[in-house]
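Then we have subunit A:
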Amino acid sequence: MSEPKLLKLVIAVLHRDIVASLRRGSEWSNPLVFFVMVCALFPLGIGPQPDRLADLAPGILWVVALLASLLATDSLFRGDFDDATLEQMLLTHQSLYPQVLAKTLAHWLVTGLPLSLLSPMLGLLLHLPGEGTVPLMLSLVLGTSVLSFIGAIGAALTVGLRKGGLLLSLIVLPLYIPVLIFGSSAVKAAIEGAAYLPQLAMLGVFFLGALAFAPLAICGALRISVDQ
Partner candidate 1 sequence: MYFNSVSELFSMSGHGSYVWFSYGVSALVLATLVIIARRRRAAAEQHIRALVRRKDATTSN
Partner candidate 2 sequence: MLNSGLEVKQLYTDRDDRVLFSDLSFQLNAGQLLQIAGPNGSGKTSLLRILAGLSSRYSGEVLWQGKSLQKNRHDYLQQLLYIGHGAGIKAVLSPLENLRWSCALRGAENSDVVLLDALNKVGLRGFEEQPCFSLSAGQQRRVNLARLFCIPAQLWILDEPFTAIDQGGVCEIEQWLSEFVSGGGSVLLTTHHKLSVSQDFSVIALGASNV
């Protein structure tokens, strides 16, 4: 397959998925609303003292962002499975890999990226020290993309099941742990005045690894889910 043809395929899938989720609205807005609401619950649960919140903010923001991304992931292939457009993706001589890559990327663009961009505001609400803001955003940008790829594997495995939602979190959450560790640690390191680039570099490594290998698992999982 020639390069421009591959690129055309990727662009077509990206365009279609982004347009579809922007038109539906809830797909990109619900995770954001969830992110804001759950972050607002924490001061109510642990008290309003700014220093205490500031101490916990990196962890809270990262865990809640992770959960928001997880919730959004369930719908990644479900719509296509229900309206049988997923069958069309499988029934073409063009390879599935770039299609899956484009779909996951589109999903990240409408869920993970807005989450990352919104995070500084929630950092303010939780009294996150100013030095942590930029690392928080950067680590979320890198981290949520990895989360999207890992989550897509789980979404592809559970898309054919009637009760996929909770099951998806069971199988995906343990795999999220390394991302959480390095993401929140980058923010903490920045607040303490230490170097946070190593952690970001690690997230970058995870991203490259996920970019290369996750679509393989996703393709296999999709074929299994359709073949029932």
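Regarding selection, all candidates are chains of the complex that A comes from, given by their letters.
Some observations on this one:
To be clear about the criterion, a contact is a pair of C-beta atoms (placed from the backbone, for glycine too) under 8 Å apart; a residue touches a chain by one contact, two chains touch by 3 or more; residues count from 1.
All values derive from a computational prediction rather than experimental measurement.
One candidate among 1 or 2 touches subunit A in this complex; it is 2, while the rest do not. Residues 5, 8-9, 12-13, 16, 19-20, 23-24, 79, 82-85, 87-94, 99, 226-227 of subunit A are the ones touching candidate 2 in the complex.
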